[in-house]
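All remarks here apply to the structure that follows.
The complex appears here minus one protein chain, its other protein chains still in place.
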Amino acid sequence: MEPQTSQTITVTVNGETYEREVEARRLLIHFIRDDLDLTGSHVGCDTGNCGACSVIYNGQLVKSCMLLAVQADGARIETVEGLAPEDGKLHALQQSFSDHHALQCGYCTPGMLMSAKALLDANPSASEEEIRKGLQGNICRCTGYWNIIDAVKAVAR
Amino acid sequence: MTETLSPAQPLVVEEGEEQRGFAGTNVPRKEDKRLVQGQGVYFDDVKRHGMGYAHFVRSPYAHANITSIDVSKAEALEGVYGTLIGEEVAALTDPFFQLATPPGAHIKDYALAVGKVRHVGEPVAIVVAATRELARDAADLVEVDYEPLGAVTDARRALDPETPVLHEEAGSNLSWEGVYEWGDVEGAFAEADHVVKISELHFDRFNSTPLECDGAVVEYNRGTGQWTIHTNNQFPGFAAIMMGPAMRTGLDKLRFVTQDIGGGFGNKITSHPQLVACCLLARKLHRPINWTEWRTEFHLTMSHGNERWFLDTEVAVKADGTLLGFRTKALDDAGAFLRYEPLGGVIWAQVTPGCYRWRNVRLDFTQVVTNKAPCSPNRGYSRMQHLWFTERMIDIVAHELGLDPVEVRKKNYVKAEEMPYTTPNGCVYDSGDYARMLDVALELIGYEGLAERRADAESRGKLFGFGIGSTLDSGTNNFGQSRLINPELQFSGNNEVATVKLDIFGEIVVTLGTTPQGQSHETTAAIVVADILGVTPDDVNVRAGHDTYWNSHAGFSGTYASQFAVTGLGAVKGAAEKLAGEIKKLGSVILGCPESELELADGFVRMKANAEAALPLMACGAIINANNAGLPEDLDVTLNARYVYRPPFELPDVERKYGNLTLTYAAQVHAALVEVDPETGVYEIVQYAAIDDCGKRIHPQIVEGQVMGATAHALGAATHETFTYDAEGNLLTPNFYDYHVPHAMDMPPLKTGYIESPSPFTALGTKGMGEGGGAGIHAVCAALQDALAPRGRPVVYDSCNPYHRVWELLQDPEASRRRVEVISK
Partner (left out) sequence: MLLREVEYVRPSSLDEALRLLAADDGARPLAGGQTLLNVMKARAAAPDVLVDLNAIEELKGIDLAPNGTLTIGAMTTYTELLEAAETKARPILGEVAATIADVQVRNRGTIGGNVCSNDPTNHLPPLMVALGAEMVIAGADAERTVKAEDFFLGVYLTAAGPGEVLTKIRIPAGRSDGFAAVTIGADGTCIVNAAASLNGEARVAIGCVAAVPVLIRPGGRDADAVRDAVRGADLDPPSDVHASGEYRRHLAEVVAARAIEQASARS
């Protein structure tokens, strides 16, 4: 294998497999949003601080602006678009976010939901402190986090 | 982790009025279903065939002449569609209209720098290419030669003779100045037993950094000469009147479209220069243009909150703590351009005496330009600075005179029985009970048990402090106040519009003129419409977002300045009532009875006396739209109602700078407890209470969400958020690494509380709200000052107190104390 400026990758996102040619320099978030047209994940910073681009990558929460798309060759990725079950209902976290008014503008929400899901997948009965710690990598500028923490806590019970 | 305290009954209930319908209940938010599924449509989710990506070339210098720009290498790169530079902009557009009188009026501001740059990050050229990455590659190839000039970053030096001048055409760095004086200031000081002098206070530069940065997708229709601008600009009405004349085009050629916006907080009002540049590029390159602003670009260039100094302040106080008056010199740092300024020079006057009965006030306002990013509205725009200042005066006076800050507040607050209260400058506080709010705050913060908490903290080696912030959230601007800064301006009053229609299959469709960024307009509008039409909010389809081609757009349309609950919902109410009237009119023809005998309920227009005699709304929609033969010729019913709400404003008196500048005054009282580590200056907010009164709450949960969000902004601004520049004009906090916003682990335990003092001046008893964050900035300052008092009584003089500043106060309390002097008779 020799270095290349672009390559063809195969990625499974929300159960669907995509094969695309992508430049090596393209960040995973741009690949997801611009190449795959899955625009639920967002970009809120350019330094890996905000977490709006958080996705679950091979079972682990990551910021998709902190990986190259080519690194994801062969990866399984879950984004907010795959969160709700197919029967038209919302995922418990999505419903709880709405019930607790845990979102206003909604821009951080997809990343926040993925962080909450990763947390509860690993620790279904997370405490308030664990929830805060689990959401530390996601910036919300609307809510002050209080309602988000309450929303996750309600599902954690 | 949060507790809410609300009185069982609103404080004021109009006689004979009975609560009914959905108003006041927490119905599910209509916006949520799409947003929690990632199905929102933000501007950057809009894609068009052949779209090119714009990347800005930005100045690395704070102040420099541009001697040449060469785009040839950029244009030669494969995949590059074209470029735009300042010279083209100067040829194709006129400078933006300036709100200021001279000297600010002489400033020439274009979409791109023309001949000179005045702050780091100022756009100099734009490159458009097939991909985002390529556009940046090409931008790196644009060669710009600069001749660096000296920079000014300290407003206090801006008018010194040796300081470089940013805009030569303005003659100096002065952009606007004005003197405000009301009451008998000399008399007040003559009457005072104590004069407390404060030489310098500083309100720091920050903004609320919405998570989504600015941007647009702009299309140009060559056949019609019309631009479609998919953008997150939050005040298209203002953008249009800035852009149209500059672009030499009619405003109807500028179609603004918005669905979802990722937060705004005022920061997305002044993107008109960038939008003009995108429009020029869309026309020049014959293709849609995507402009996505990145975080560092936002920090470097967009909408910093006004930085303000308060110099040579004097407060006149009676021996019993009665506040008679104050005078000060406000020095406002506008940054490099006046994008919305100098409106900050008057907006503060909406809340001239804060929550207090100060009757004698003089404020000399001077605004200067500096080599920093331009200022524009930021949540609490211009009032927050002034309210922080009024609160700082209260606590400094209390501490210096040995008075209790709680008692000084209670003694001097405007009282509930004085409402509506006319301030010294003619503003009318509509309703409220600030002392009662303070009592609720004290209860929630555990005021009775403070001594034990203090002792406990001290036993752990911590300094303990308690502080209050009490502020106003003035909403629904009278744009006539702009005449106080420029009497020639032809703005006054305000308006907002909504349409409500009943379609052929009975669908109720609402369109708004507003551009919400999380304020839940779809939900609250649906509640108001549902209650009037006798349906449920689920039956009401409020179109998401804003589109100037929907014909629901008025001159001041947008979402800013705490006004939706008054202007937006006022328009919705007006349109819904108009529609209800038309439905009854039609019902009276079909059912053959007078309109007065009809009511709207359960999805029907029906006879009050006989619910069986009823016409479903669906039938009404079908009759008017598709089955209207035989209806009386004079039946003026379209079932498509448009209503423009116009608040009752008069022109202010320009000479006296007197008049009612806003319609409603929501109020906040916040209280904070802090524990400071005396060894390091590190501190923690260990308990927090936020009390809000915004009159009638249509949806209490949404109101609480706004209170929480404003509180979080306040805590960020009070602790770490600062746009700090070095002497050369480099921004030291250009990203979220160095500009630390609060994260989940930073939030203190919060209790919220409410009282409801309905506004007597609004259609629904509501008040605009959402900007009450200034209270929190002060609550933290006051708590710090209280905590540090045992260590030499330092004076908290800055709105932002990161750990290093607290440590400096601990190290050298005398340095801060030299700012304060008390002269007693």
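As written, the chain order gives the labels A and B, with residue 1 at the start of each chain.
Please note the rule applied: contacts are C-beta pairs under 8 Å (C-beta built on N, C-alpha and C of every residue); 3 or more make two chains touch, one makes a residue touch a chain.
Treat the numbers as computed from the prediction; the structure is a model and nothing was measured.
Peer 1: Among B:97, B:550 or B:803, single out the residue that touches the unshown chain.
Peer 2: If we include the chain that is not displayed, B:803 is the one touching it.
Peer 1: Pick from B:43, B:294, B:564 or B:665: which residue touches the chain that isn't shown?
Peer 2: Candidates B:43, B:294, B:564 or B:665; residue touching the omitted chain: B:294.
Peer 1: Since one chain has been left out of the picture, which residues of chain A touch it in the full complex?
Peer 2: So the residues of chain A touching the missing chain come out as 1-5, 7, 23-27, 30, 43, 46-48, 51, 54, 60-63, 65-68, 70-71, 73, 115, 118-119, 133-134, 136-138.
Peer 1: Hey, which chain B residues sit against the chain that's not shown?
Peer 2: 55, 132-133, 135-137, 140, 294, 296, 679-682, 719-720, 722, 724, 732-733, 737-738, 740, 742-743, 745-746, 802-804, 807-808
Here, only the chains that are shown with their structure count from here on.
Peer 1: Can you list the residues on chain B that touch chain A in the complex?
Peer 2: 1-2, 26, 28-29, 31-42, 44-45, 47, 132-133, 208-213, 260-265, 292, 294-296, 517-520, 701-702, 704-705, 708-709, 711-713, 715, 735-737, 741-745, 747, 750
Peer 1: Would you mind writing out the residues of chain A in touch with chain B in their complex?
Peer 2: Listed in rising order, the residues of chain A that touch chain B are 23, 25-26, 30, 33-34, 37-47, 49-50, 52, 79-81, 83-84, 90, 94-95, 97-99, 101, 103-110, 113, 128, 131-133, 135-150, 153.
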